[in-house]
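Report on the structure given below.
Apart from one protein chain that is not included, each protein chain of the complex appears where it belongs.
The block that comes next holds chain A.
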């Protein structure tokens, strides 16, 4: 998927939770949101983006949240 779209989506999630007074709670909520609502292939791509670029284009709190994510499962190649 277009990584720029994923970066934009992740930053907008960060925009909401980043306003919370408790930064740690906000960061955890970002990570939780990505885990609960993003398809594994999207998560894998954004995790790879952080790993390879250090999180280019992503807000700091979002990068921190993505680094918290567990490695998403690899999608099985066959049904």
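A few comments on the model shown:
We adopt the following convention: a contact is a pair of C-beta atoms (placed from the backbone, for glycine too) under 8 Å apart; a residue touches a chain by one contact, two chains touch by 3 or more; residues count from 1.
One rule holds for everything that comes next: contacts and distances are computed from a predicted model.
Between the listed names "Formate dehydrogenase, alpha subunit", "ABC-2 type transport system permease protein", "Iron-regulated ABC transporter ATPase subunit SufC" or "Heme ABC exporter ATP-binding protein CcmA", the UniProt record for the complex's undisplayed chain reads "Formate dehydrogenase, alpha subunit". On the side of chain A, touch with the chain left out of the figure occurs at residues 1-2, 5, 8-9, 12-13, 15-16, 19-22, 33, 35-42, 72-73, 75-79.
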